[in-house]
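Missing here: one protein chain of the complex. Every other protein chain is in place.
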Amino acid sequence: MSTLHTISKPPSSGLLNSCLTGVSENDALLFIEDGVYHGSKFSPDLETPHYLTLFSLEEDVMARGLNQSTLSNINIINYNDFVDLCVRYDKVVNWF
Amino acid sequence: MSLVLVKSVSPTKKTFTYLSRSAPYGSNRAQVCLDAALATAVFEQIVNYVFLDDGVYQLLKEQNADKIFTKTIGNAMETLELYGIQNIFIEENSLRERNLSIDDLAIKVKILSNKKLAELIDSSDSVINL
Partner (left out) sequence: MIFSVVIYSAPYTSESAANALRFSQAVVDNGHQIYRLFFFSDGVHNANKLAITPQDEQNLQVTWDSFIRSNKLDSVVCVSSALKRGIIGADEARNHDLDSQSLQASSNISGLGQLVDAHMKSDRVISFG
């Protein structure tokens, strides 16, 4: 099975670490809300897990003054893609 | 300790895994997570209950929340077993990072390694995460 994990709190929440204790190799991470600071060059922890596919929600990225050039290794997607990802992965686990 | 991961066998039964990640009294999340799990057990679904991160503080012995006008969560944990929820786990690192050992806890729980947590999530139909 594969799981899409959403993370909606900023790096200081430690949520990414918690999430990483529970991920399997076919999983993906989607950053939403304040979670989109993950993987940005303005984040205190630049390290994001390279072994997982990473997504950030465009609306939340743009709202915060971030863009593709400030985010590395992250695929920026919109709400329609978010719905598609929910379909593509077998289940969704929301970390908030 | 050996660990058997339970998967759905019947199409009418689903496996629900609850991740209770919050300390007991600062917010209602611990109680909300517990209430949802008990309701799931009433519907005779398969329930795994995992204490993770600050959620492990819910299990400390000798809690008494009378003076803060709240139900004492430590006592309520016994209701998990009363409702037939037997797969109660505590995540290994969360325990260790907080200098806790099994002897500090109010109820008997199984220790869950990182790898087993990932397997548990992977094999569940629904994961409720608070």
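In order of appearance the chains are A and B, and numbering begins at 1 in each one.
Definition applied: a residue touches a chain if its C-beta (ideal position, glycine included) is under 8 Å from a C-beta of that chain, and two chains touch if they have at least 3 such contacts.
No experiment lies behind these values; they were computed from the predicted model shown.
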item	value
Among the chains presented, those that the missing one touches	A, B
Contact partner of the left-out chain, one of B:Thr79, B:Ser113 or B:Ser126	B:Ser126
Of B:Val32, B:Leu60 or B:Ala76, the one touching the omitted chain in the full complex	B:Val32
Missing-chain contacts mapped onto chain A	6, 8, 32-33, 59, 79-80, 82-84, 86-87, 91-92, 94, 96
For chain B, residues in touch with the removed chain	12, 14, 16, 28-29, 32, 35-36, 39-40, 42-43, 45, 125-126, 128-130
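Quick note on the criterion: only the chains that are shown with their structure count from here on.
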item	value
Residue ranges of chain A in contact with chain B within the complex	1, 3, 14, 18, 21-24, 91, 93-96
In the complex, chain B residues that touch chain A	19, 21, 52-53, 91, 93, 114, 117-127, 129
